[in-house]
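The complex appears here without one of its protein chains, the remainder shown in place.
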Amino acid sequence: MSEQLSLAKPALPSQRKGGPLLEVEGLTKHFPLRDGFLFKRQVGAVQAVDGVDFTIHEGEALGLVGESGCGKSTTGRLVTRLLEPTAGQILYQGHNITHTDRKHLAPIRSQIQMIFQDPYASLNPRQTVGTIITGPMEINHIQPPGGHEKRVRELLETVGLNPEHYNRFPHEFSGGQRQRIGIARALGMQPKLIIADEPVSALDVSIQAQVVNLLQKLQHELGIAFLFIAHDLAIVRHFSHRVAVMYLGKIMEIGNRTDIYETPRHPYTHALLSAAPEANPDDEQERIRLAGDVPSPINPPTGCRFRTRCWKAQQKCTTEEPPLLQIAGNNTGHLTACHYPQDPTTAARDEDVVLDPALAALEQNAQESAEESAEESAEGSAEEQ
Amino acid sequence: MMGLPGLLPRFLRAPLGLDRGFAATVGVTMSSPTQATTYPEPSRSTGGADATVAAEIVGRSPRQLAWLRFKRDRTGIVCAVIVAFFILVAVFAPVITWLYGKNAYTLYGQDDNLLNSYGLPVKANGGIDADHWFGIEPGLGRDIFALLVYGIRTSLGISLCVTLLSVALGVCVGLVQGYLGGGTDYVVGRFSDLMMAFPSQLFFIAFTPVIIAMFVSPSDQEPTWIRFTALVLVQFALGWMSLGRLVRAQVLSLRTREYVEAAHLSGASPGRIIRRELLPNVWSTVLVQATLLLPLNVTAEAGLSFLGVGMQKPTPDWGLMFQDAAQYYRSDITYMFFPGIAMVVFVVAFNLLGDAVRDALDPRTVR
């Protein structure tokens, strides 16, 4: 395909934001699988993240979407250095922090913080809210004016909790409130970048919106950059300036919010958008139903990783891995890793794509019987006449 | 009863306490995730989930909640009182015998002619009378009440030392194994497997004399404290592994918790993470395990004395009393009766206490 026009690096987002804060190049994480009696040897690896590139600019929110096992959470943990990368590099404000140890990481530790998924596991049940929030400040020798307690009260107020809750224990709070405490803990460090790993997926619908609004407010007012990891496409669209779609450890498509949601090119992005249900009975979406589940990351498909579930896959997809490029017709910064991209629209088409065999068979049956009964009634009416 | 919180403050109250949510995932590993989410769960959906309820239970720490739950458990309270009673008896043995007016070494039976020519008490029921409440010992003729009080003191002392040492080492080993993982975990784990493979009773019988011989030559009379130490050491050597394993498993699951990750993220040192994040959450398991380990050690110690490798006459000892009483059970069953009842009551009470503590720490186990 000669559609590849330029090999542009991820270009600056069209918005206002400053210089690059975090640059990730070829980031890779393979978890070794060991087996054997007494002496374990490596028999394979879970290729959780396999060569991921992206950039987050100051004050920008980058969304990372994908299904379970696509490596989005692992990517978040690599960036925060909770996990050790197998290859690639992470540059924070131009400094290479890929393999920096704990002591040397100390100066920038406080600038990269994380908000976790499970509000019931992210707070130590044996510590009071005050201790939970001051702990990280003590470790990093942050001495707020007016003392720690005053600062904690301020933070609690910022995240919408009663400052008097200072001495309470996590079990006395609901999921949404706990998530706010987790946010206050991260804010106490005055971070420049927050990795939010599915921050609302464990919460009730009505509470999700509260937390999303809070995060958005913090992002606007404090200018914190976000790596927003989620599986919910609608929330990611709502929160992020740019969006990266991951599948089996690789980025399939990355671009501005409008690029991804209105003119997606990668078949997987199309499938994902089509599968996500909208609370609207008149939703006019193309209908794509994939077959089966995501393949195992231990033995990912050769070539393009999506080819086993793709309806456009050809011989080339098996042998050649598509590079992440700006395809003809895309805006700058909208990169797609596909040999045979889709048309840039998500509107419903004449023909549905149904790859699931059982579903296809059932629909076939239903259609045939409908046609039969239509014929019968037509015949009946003809006879009557 | 109301005096209990005062009597056992450090020992019971301090480590009590555990969050509900935490208990669900660490304490009861059996409960399936579906049940945790799908089925009605009054404790989460009502207790913690609501601001109005939270306002009513202002500022209760997990440990206070556990204490409240424990207070409601009548069996637990009764057992705690019994256990406390035994511990008090052990601690205040000299005071008790002083008040009682007898001691554990005087041969009352021989001095006061309370034994017949076969060495059995003259009076009925093993010589029970106003002076000797539990009767007198056949043979030597010591006072059984005084003997039992001191016997409890010796046995409990040994078992408590064994338990404390086992817990200390078990927690350390478990923390190291669980936190460092990898090669260390493997090597230490195989070593504790090896120790577990030892047949413990045979080991005790074979090694107690060896250890004692290391301190004193077999021909000399050894001081009591050496035997005491030797007994503690052999039991301790084979007593720490189960707790170590438990703590290791617990730490392994805690280590990947998000709050531990959050501590890593803030740049906390490993020492701080172990101290502040892991240890407080391991305590409840350790406490429960320790309350179950102690009665086990008491019976083991009694067993050793019974087999003749434990404490030696004339040191008063619970197990030794059984050994002695076994020789006389046909002619003087009362001698067996008192130490026997005392031990059964003690062991049962301690085990039930362990259950009650676990229930208080982990309210999800429904019986």
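Here the chain labels run A and B in written order, and each chain numbers its own residues starting at 1.
Please note the rule applied: a residue touches a chain if its C-beta (ideal position, glycine included) is under 8 Å from a C-beta of that chain, and two chains touch if they have at least 3 such contacts.
One rule holds in what follows: contacts and distances are computed from a predicted model.
**Student:** The chain dropped from view, which UniProt name applies: "Pyruvate dehydrogenase E1 component beta subunit", "Acetyl-CoA acetyltransferase", "ABC transporter ATP-binding protein" or "Molybdopterin-dependent oxidoreductase"?
**Tutor:** For the chain not displayed, UniProt's protein name is "ABC transporter ATP-binding protein".
**Student:** Decide which residue listed in A:Phe31, A:Tyr261, A:Trp311 or A:Tyr340 touches the omitted chain of the complex.
**Tutor:** That would be A:Tyr261, which touches the missing chain.
**Student:** Per the definition of touch given earlier, which of A:Leu83, A:Ile97 or A:Val294 contacts the omitted chain?
**Tutor:** Considering the complete complex, A:Val294 is the one touching the chain left out.
**Student:** One chain is left out of this view; which of A:Ala45, A:Leu222, A:Ala275 or A:Ile298 touches it in the full complex?
**Tutor:** Checking the options A:Ala45, A:Leu222, A:Ala275 or A:Ile298, the one contacting the hidden chain is A:Ala275.
**Student:** For the chain not shown, which residue from A:His165, A:Arg237 or A:Arg305 touches it across the whole complex?
**Tutor:** Among A:His165, A:Arg237 or A:Arg305, only A:Arg237 touches the chain that is not shown.
**Student:** Over the whole complex, note the residues of chain A touching the chain we left out.
**Tutor:** Within chain A, the residues touching the omitted chain are 67-68, 174, 176-177, 204-210, 212-213, 216-217, 231, 233-235, 237-238, 257, 261, 271-283, 289-294, 356-359, 362-363, 365-366.
What we mean here is this: only the chains that are shown with their structure count from here on.
**Student:** Based only on mean CA positions, could you tell me how far chain A sits from chain B in angstrom?
**Tutor:** Centre-to-centre distance between chain A and chain B: 51 Å.
**Student:** Which of the residues in chain A end up touching chain B in this complex?
**Tutor:** Residues of chain A touching chain B: 77, 80, 82, 102, 105-106, 109-110, 112-114, 116-118, 120-128, 132, 135-136, 139-140, 167-175, 177, 182, 185, 189.
**Student:** Considering the complex alone, what residue numbers of chain B touch chain A?
**Tutor:** Chain B residues touching chain A: 17-22, 25, 47-51, 54, 57-62, 65, 257-259, 261-269, 272, 276-277, 280-281.
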